[in-house]
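The complex appears here without one of its protein chains, the remainder shown in place.
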Amino acid sequence: MKMDLILRITTKLLIPFMLLFALYVQFHGDYGPGGGFQAGVITAAMVILYALIFGLKAAQRVVPVSVVQFMVPLGVLVYTGVGVYTMFKGGEFLNYNLLGHDRVHAQEWGILLVEIGVYITVSGTMTAIFYMFAGRGR
Amino acid sequence: MNPFIHELIAHYNQWITIFLMVSGLYIVIAKDNMVKKLVGLSLFQTSVYLLYISPGKILGGTPPIMDPKFSVYSNPLPHVLILTAIVVGVATLALGLALVVRINEAYGTIEEDEIFARGEEE
Partner (left out) sequence: MSSSQLPALQVVLPLLGAVICAFLRRGTLAWGVALCVTWTMPVIALSMLWQVLATGPISYAMGGWAPPWGIEYRVDMLSGFVLFLVSGVAAVIIPFARKSIATEIDSTRQAWFYTMYLLSLCGLLGITITGDAFNVFVFLEISSLSTYVMIALGRDRRALLAAYQYLIVGTIGATFYVLGVGILYSLTGSLNMVDISSRLGELGFQPPVLAAVAFLFVGISLKLALFPLHSWLPGAYAYAPSFATAFLAASATKVAVYLLVRYFFSVFSVSQIFEGLPVSEILIVLSVAGMIGASLVAVFQEDVKRMLAYSSVAQIGYMTLGIGLANKQGLTGGIVHLFNHAITKAALFLAVGAIVYRMKTCKIDDFAGLGRRMPLTMGVFVLAGLSIIGTPGTAGFVSKWFLAVGALEEGWWWLVAIVMVSSLISVVYIGRVIEIAWFREAKPIADNAREPPASMLLPMLFLAGCVVYFGFATSMSAGYASKAAAHLLGAEQAIEVPAAAGTKQ
C-alpha cells in the first residue's frame, strides 16, 4: 500500500511537467533538437504512465479511445491541408514562402503548422497502439 | 603494421555499423521466436542510422544553426533523413508486434517451427 502511494503521488506531480516538456520540445523543434515526432512520443508516454499507475479504465476516461482514433488521421489532414493551401495560393505543394508576408516568418509558420500536424498524429498513434495492446488478453 | 592498426581504429564507427548489421541479420535468420526476429530487425535498422549519422559530424563543426561567429557547421541533412528512418522503423516494429499478438491469438504460439508444423497439417 505504501509503495502504491509513492507511485501515485509521484506520477501526479510528474505528469504536468511531462506535458510541459513535450510542448517545449514541440515548439522549439526548428531551433534545437525536437519537433513533432519527439513531442508526440513524450505525450503518449505521459498517457501510458497514467494508465500504468491508475489503470487502463481511468486513462480511457481522460483520453477516450474514440478521441485517439480521431486524432490519427486528423494530424495527416492538417499536414496535407497546409500543402493544399499553398497549392491554392499558387505555389508548389508545401511551399512555405506563401504562408506569410516575408520569407522568414512564412517558413516559421509553415514548420510550426506541419509539426503540429505531426504531433497530433504521432501522439494519437502511440496512445492508440498502447490501448490496442493493453486491452487484449483479458 | 602501424598504418593497418591506425586504419582499424580510425574507422571504428564503420566497424560498429558492420557488427550491428551482421548481428541483427543473424538474429533474424537464426532465431525461431517471432519477437526475437523483430528485435534483430530493429538492431539491423539501427546500424543503418549509424552509417548515416557518423559521417555527418564534421570535426570542429558546430550544430547547424546559422551564427556569424561560426563558419564550419555539421551536416544537418543526415539527421533529417535518419529521423524519417527512425519513424519508419518504429512503425514497422509496431506493425510487426501487432501481427505477432494476432498470430499468438490465432495459433497459440509464437515459435515459427511449431507454427509450420501445424501448418503442414492444414
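Per-chain numbering from 1; labels A and B assigned in written order.
As a convention for this text, a residue touches a chain if its C-beta (ideal position, glycine included) is under 8 Å from a C-beta of that chain, and two chains touch if they have at least 3 such contacts.
The structure presented is a predicted model; accordingly, all values stated were derived computationally and were not measured.
> Hey, which chain B residues sit against the chain that's not shown?
Considering the whole complex, chain B reaches the absent chain at 21, 25, 28, 34, 37-38, 41, 44-45, 48, 51-52, 55, 77-78, 81, 84-85, 88, 91-92, 95-96, 99-100, 102-103, 106-107, 115, 119, 122.
> Even though one chain is hidden, which residues of chain A still touch it in the full complex?
Residues in contact with the chain left out: 70, 72-73, 76-77, 80, 83-84, 87-88, 90-97.
One rule holds for everything that comes next: only the chains that are shown with their structure count from here on.
> For chain A and chain B, what's the span in angstrom between their mean Cα positions?
So the centroids are 25 Å from each other.
> Quick one: which bits of chain A touch chain B in the complex? Just the residue numbers, please.
31, 35, 37, 122, 129, 132-133, 136
> Spell out the residues on chain B that touch chain A in their complex, using ranges where they run on.
Chain B reaches chain A through residues 65, 83, 86-87, 94, 97-98, 101, 105.
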